[in-house]
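Apart from one protein chain that is not included, each protein chain of the complex appears where it belongs.
Chain IDs A and B follow the sequence of writing; residue 1 opens each chain.
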Amino acid sequence: MKRYVKLAKGVTLSLVIGMLPTLAACSDNNSGETNNAAANQAANNGATKTDVPPNEIYKQKFDPPITITTAVVDDGASRGNAFKPGESMEDNVHLRWMKENMGIDIKFDFIVTKPEDYDTKIRLLLSSGGKLPDVFGAPGDSVQNLIDADRVMPLNEAIEKYAHPEFKKILEKYDYALGEVKRDGKLYGLPGFFMGDEGTVMWIRKDWLDTLGLQPPKTIAELENVLKQFTENDPDGNGKADTFGLAVPLKEGPWTWMGQTDAIVSAFTKQMINTYDVRSYWNKGDDGKLSYGAIHPDAKKYLETMRDWMSKGYMDKEAGIKDPMKASEMAASGKAGVMFGPFWMGDWPLNDATKLNPKADFQPFPLPAGPDGLVGRAEKSITAGFTMFNKDFKGIEAWFAYFNKIFAKNLEQEGDPYFDPRFKDGYHEGYDYVNLDGKIIKGNYKEAGVPEDKWPLKDGSRMDMRFMIANGILGGTTTIPFSNDEPIKKFLADPNAEPLTTREFDVKQMVKKQITAAGVRMNQGIEEGKNYFTGPMTETMKSKGELLKKLATESYLKIIYGEKPLDYFDEFTKQWLENGGEKITEEVNEWYSKSQ
Amino acid sequence: MASYWRKTWPFHLLVLPALILCIIFQYIPLFGVVIAFQDYQPWLGIKKSAWVGLTHFRTLFEYPDSKQVIWNTLIIASFKLVINLFVPIVFALLLNEIVKTYFKRILQTLVYLPHFLSWVILGGIMIDILSTDGGIVNRVINAFGGQSIFFLGDGQWFRLTVIISDVWKEFGFSAIIFLATLVGINPALYEAAEIDGATRWQQVIHISVPLIMPIVIVVATLSLGRILDAGFDQILNLYNPLVYSHGDIIDTFVYRVGLNNGQFSFGTAVGLFKSVIGFILIIISYRLAYKLANYRIF
């Protein structure tokens, strides 16, 4: 069961969880009244929780217990081993622990299997006057609705009163990314963060480079040569002209989640470009104004290069009809030798190439520099969604008590009064760790000599605790951006170093190529190009955004495919501005000047 | 009046269950179409959302792409409509000529299979078989000396691909209704014709075809109601920026607009517009069938 062992590898904490939207409805069951009363009291004088000294605040317990109903996205398939047989999202060791030790009782109103379905349910609840909500991750397009409708609570006060001090710092640090949930100086949602580690690196078939006697390309010109050689010189030595250079999906334009070409864009310009979403990338000019990257004249240089490579056959001729998954097949099957993308590609899909052909060796390399020495990449939005709180929710103190506990566990800071020593070795013995005669073992149980009957799972694999811990009410709020960086540095320096923290342990589980790639990303020290527009969709974006997205993506592809001359770009820019782009630019800048 | 009820009450009674279900689950929710005339906001609900009259209908026509999108829809949908009617009939007639029952049954089962594969799956498969780089279809074309065709990336070919693949997917399933009708034809009719010395071909033309005609007309009329449905799922999974100009249809367009913004009102308005057009076409063809063939379709 090789696959199960594979599951026990690196975890970028709660990235998927980060998107798990949450919903809690006012509990209208029999316990509703009591806990509202209790919560009210708690809110008033903080007396119903067990009184604890400030240096042992982790001991907080609510009596009578507080029920928080919630909902979650859980498809049950893509999450690996999250629960033991017989346990589930709704009934597991962690929920029981919470109830017993914290007096917090989590109930699920609904569980769906896809984010889209979650959004639909929320809208239906909103529309049908269904009961909304205690705590919930708001779907992107409902955030504004919820604030407009005055159904969610401003959080400034609660954060001030209850939040972990380090979390307050993080909120301040990433304040720029919270535009969507800010209104009149108040914060209406807590961000779930991405790890921030998905920046593009360049993956190249090292074995092909070696076969053809090529050096890893450091510039776009060298990259072009590599692409050319890969296309024309039969790098796989099968005597057929069946290879090409770059595997790239262009169905969604230059920017997407894998195989993206932001690095090529950035070699020519400081503008970040995304044609597939009118909300990004808005770049900051020298005059302090924001402008849309895809219509900047510099984009022509990118288009010219791509067009050239396309016409010469250096990249996938069918890139225009492919999404990232489909494009990655070209790399995995040994047809293409170069693909850009995040560090995690070192496992799926690129490691699958090696499984099929042991010689196939994709390695991560630093991004190439452009003719003027420019190197760069775009930043994937750091926020993964927002957790919001019902206006009528009275148990926010309990929520923060739980949040702080998990957050402190992620932080692993010495002397943190929020840190719960009961979680010192892990969350729950027999789940995420085993105590073998005083030695804490968190994975590879067989190799560590743990007797079979003490393995958390029958096949000896590791459990993925994120789903149990986040359990709907936290969303991704406990993720600390870039907290993988230090552990990665540690293991780059010494691959055999002993992991000391949970974070380090998770990182150590990654496939070696993933760690290498993460290292390549960090060591290149690029400041990623930000999207400066983080506000709610503007009026014109709502009405014209779709049109402009279509126009931009279509124009880019037509130019790359040579169906339209390069100069068509100017025509496109004109159309873009005329058909609402100009108005949107105004609106965006208006927002920007206000949000400063 | 009393005598009317006395004579017909059993008929009314038998319709009643269907009528009740229909009223509860179809007519009561119909109040929802009013949001087509509102700027509907979920949290305000229907009662409090602002009225905007025909704005959304106008919007549908005022987008710079509107003409193109509507035209694409019409082209793709009407070709599909005609071919999706014609091919299953021909197939049913051909299959009816097969003598061996087991062979007939196997064939019928095979052609019925594609109906059960979703376009998500087929989309990926189609990119592979239509690939210009070693896809089976282009290899055949090359073998006959033709140039490779970028089926999914070239506008005109894209439309053709969409139409043919849809026919391929559905013809086996659509043929079932005609096969069932053919099977219902009284063999005595064929026997009589044979005695009169009619060839098989003549029998098909003079017996089989006329006898399935009523069903053909019924199916055709009902399909007309979907004249503006060009196949959302299929196009969504196959189209790409290279073929927006030839492949973007009303439904995919509305879908993308809705994604941006959850525009319930706009989507409902477009749906209503499509329904009205479809309904008008059904009324017209109902009348025509009655006038020309003296046949009430329903």
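Definition applied: a contact is a pair of C-beta atoms (placed from the backbone, for glycine too) under 8 Å apart; a residue touches a chain by one contact, two chains touch by 3 or more.
Just so it is clear, contacts and distances are computed from a predicted model.
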item	value
Missing subunit (named according to UniProt) among the choices "CheY-like chemotaxis protein", "Carbohydrate ABC transporter permease", "Ca-activated chloride channel family protein" or "Molybdopterin synthase sulfur carrier subunit"	"Carbohydrate ABC transporter permease"
Among the chains presented, those that the missing one touches	A, B
Of A:344, A:407, A:532 or A:569, the residue in touch with the unshown chain	A:344
Among A:195, A:338, A:411 or A:588, residue touching the chain not depicted	A:195
Contact residue for the chain not shown (choose from B:32, B:64, B:146 or B:210)	B:32
For chain B, residues in touch with the removed chain	4, 8, 10-12, 14-15, 17-19, 21-22, 24-33, 35, 42, 91, 94-95, 97-99, 101, 103-118, 120-122, 125, 128, 168, 172-173, 176-177, 179-181, 183-188, 194, 199-201, 214-215, 218-219, 222, 225, 264, 268, 271-272, 275, 278-279, 282, 296-298
Where the missing chain touches chain A, by residue	3, 6-7, 9-16, 18-19, 74-80, 108-115, 117, 120-121, 123-124, 127-128, 130, 194-195, 198, 252, 256-258, 323-325, 328-329, 332-334, 342-344, 347-349, 352-353, 355-356, 384, 464, 476, 510-511, 514
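Just so we're on the same page, only the chains that are shown with their structure count from here on.
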item	value
Cα-centroid distance, chain A relative to chain B, in whole angstrom	40
Residues of chain B that touch chain A when the two form their complex	41-45, 59, 63-65, 124, 127, 131-134, 150, 152-153, 240-242, 244-245, 248, 253, 256-257, 259-263
Touch list for chain A against partner chain B, complex	123, 126-127, 129, 141-142, 145-146, 148-149, 151, 242, 250-251, 253, 317-318, 320-322, 326, 537, 541-543, 545-547, 549-550, 553-554, 556-558, 561, 579
